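The structure under discussion appears below in the form of structure tokens.
All protein chains of the complex are present and in place, except for one that has been dropped.
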Amino acid sequence: MEPIDIGLWVSGGMLVLVLLGMRVAFAAALAGLVGLFLVFWSKRGFDPEQLGWAITVAAKTAGQVPHSKVASHELSLIPTFILIGYLAYYAGLTRALFEAAKRWIAWVPGGLAVSTVFATAGFAAVSGASVATAAVFARIGIPEMLKIGYNKQFAAGVVAAGGTLASLIPPSAILVIYAIIVEQDVGKLLLAGFVPGAFSAVIYALLIIGIAVIFKSVGPPVRGFTWRERFASLPAAMPILFVVVIIIFFVYNPFGEKAWGTPTEGGALGAFIVFLMALGRGMRWTELKSALVETAKLTVMIFTIIWGVLIYVRFLGFAELPDAFATWITSLHFSPWVILVCILLAYAVLGMFMDAIGMLLLTLPVVYPAVMALNGGEFVSAADSAFGMSGPMCAIWFGILVVKMAEFCLITPPIGLNCFVVAGVRDDLSVQDVFKGVMPFFLADAVTIALLVMFPAIVLWLPSLA
Amino acid sequence: TEWNVSVWGKRRAFTEHIEKLAELVSEKTGGEFTMNVSYGGLSNNRENLDGISIGAFEMAQFCAGYHPDKNRAITVLELPFLGVSDLKEEVAVSHAVYAHPAVEKEMAQWNAKMLMTSPMPQYNLVGTGEPRDELSEFEGMRVRATGGLGEAFRAVGGVPTSVTSSEAYQAMESGVVDTVAFAQHAHLSFGTINQATWWTANLNPGTVNCPVVVNIDAYNALSDEHRKVLDESVSEAIDYYLENYAKLLKRWDDVLAEKNVQKVMISDEELANFREVAGKPIHEKWIADMSAQGMPAQELYDLVFKTLEEHRASN
């Protein structure tokens, strides 16, 4: 058996384990361990006397990965981003945002749903995790919509879809993970997420307005707020601006001066500000403790997937699979655009069955080099490239596309994490209800992705300034 | 025989001797002995010695400063102001130290055997703002420099600041650091040169030391013929590296001109001062610390200077 054959067999085995319901992190790590063992043993010609040696080397190689991959300065952004989200909840930011959005924009058709989308987008600017955002707004947004007679399923769909925005709009754990896997500048990627994230929110809003105009029953506009009431709602939502400004300024200073520090520092300072606010709003040790334990739990869940999948990726490295795939992709006689669209479609299908982070970690080590090769390599200039952008810009653009696909996979059945979370928070909603309500947003996401593919400038404008 | 070789980053001047070695070995054995160079696929850069020790791959590159406690003996080569003036001298000094029994013993703990060095030029500074050409201007300067180099700058009032090499560009852009100490190829590949307004041409504070090692068992398991080919190809590979790096250094001046980066020359007097403050005391401290740990520190230290003398005499 050649290493590449081992790579294919073991990868297939892993998929089976995942489908059979083994926890994804451990299924990937087990595949990696067994794969490493086979690769080492094959190197000694499957000699029975070398069995012990192969097992030892595989265990020790795999056993390095958890510490070695996790002890990373850049990855420390992930727990920080998660903590911000939990603290923001205790700081009352969620309700304040929703209230402000309601008073300012609920007068449009489908008003409360549109307000919910923009409030989730605002909360996305302090929350690094889509799932957390959906969970929080399921508690706040859905009851208000139901009160004025919204369709239950549609209300749930709005929250599930709106929650996904937290992955594109920085801070974002998924963008950090992408940056780490592909070894690109974390700051530039976070910056690149802003415009497409806001863009996505606008498309959602347009879709809702369209639906509300056509089907009057969906949701009436909410009018009657005075300008005084509108402005009165702002101060409580203001702190979001602080956090956004800090994160932007620590990545890139729009006034052409030096930025204020590194993204890691910016994220942690943002958390600190929200922490102070939460203290000011009466958070005490009990609440802090539960925020910390919840943060630890979500963090360890994400990192277990990270190191588990990276054991598998380490095995792929020994099996030389990524190189082989990149060579194969570039040898195909299709237009690079066709191949790119096929890759995105493959993500849409895979995303139906997998969670977002696992999907990215599993596929990117193979797919990313292939896409870069397709564009003409890491150092290609915009003029010589297939997609009309330089190597580093292609890395950013593809990253945003992939993260948007990952957001999409959070709401597609049968495994749409956000829909499960919304159904979990609301006893009166089944998962099927949420999936039905979120259906229209597939259209919005498809439009968004198509526009991001056709007009890369939406993604690349901001990072090209930095 | 196929060997896996673990290096990191991208193919660059710093890895050309390894690529050349792989090419030579395969050529000379008619494809019987090949090397498969992997850029980051097999290990983290800080764990290449671990991988060699485990036996996961047969050959690897690492830098002494990444983990001084793993390789105390060769940190002598990273002391500031050793006075090494070019890459040939760097090769001579490194290989002499690598052959010292204390180094061999320490490497054997990792089941590793030194094969060759990856000579690096002096880590001169690039900086933003006004050029700093006097010692007094180093006061309060935030500098990205690790290990012994960082200590040297601290001794003259600089503030060594933690940033990873991949973050160096961002750190300069954001003012987290004012200056970055790198070899020329790294200033190019990490983009710090694009942020710079000046470069110290003759500060020559010191450099890092990055050996290439082989797994002892794998080395011994080679056939006599293959082992001979490997050993004999080292000097050819190093020659190729030097030649290639020389081209890069030649291009360096053009890059400076093109990016409008000022070449800062520091006066002999200032340099002597710097060496006085940051050279001797740090050397003495290193000798004292390492001797206390049972390392033949004085011997290693003297070996550096003896080799330098001999090398200069022979040329």
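In this document, chain identifiers A and B correspond to the written order of the chains, with residue numbering beginning at 1 in each.
In this text, contacts are C-beta pairs under 8 Å (C-beta built on N, C-alpha and C of every residue); 3 or more make two chains touch, one makes a residue touch a chain.
The rule is short, and it goes like this: contacts and distances are computed from a predicted model.
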Undisplayed chain, where the name is taken from the UniProt record, one of "4Fe-4S ferredoxin", "Serine protease", "TRAP transporter small permease protein" or "Phenylalanine--tRNA ligase beta subunit": "TRAP transporter small permease protein"
Among A:66, A:220, A:377 or A:391, the residue in touch with the chain that has been omitted: A:66
Contact with the hidden chain (one of B:87, B:135, B:176 or B:238): B:176
Footprint left on subunit A by the chain that the document does not show: 17-26, 29-30, 33, 55, 58-64, 66-68, 70-73, 75-76, 79-80, 82-83, 131, 260-261, 264-265, 267-269, 271-272, 275, 289, 291-293, 295-297, 299-301, 303-307, 353-355, 358, 414-415, 417, 420
Residues from subunit B at the interface with the omitted partner, ascending: 46, 50, 53-54, 65-70, 109, 140, 142, 146-147, 150, 159-164, 176, 293
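One rule holds in what follows: only the chains that are shown with their structure count from here on.
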Whole-Å gap separating subunit A and subunit B, where each centre is the average of the chain's CA atoms: 39
Complex contacts: residues of subunit B adjacent to subunit A: 2, 4, 10, 36, 38, 40-44, 46-47, 50-51, 54-56, 163-164, 166-167, 169-171, 173-176
Footprint of subunit B on subunit A - complex, ascending: 40, 43, 53, 56-57, 60-61, 64, 68-69, 73, 183, 185, 187, 250, 258-263, 314, 316-318, 320, 322, 378
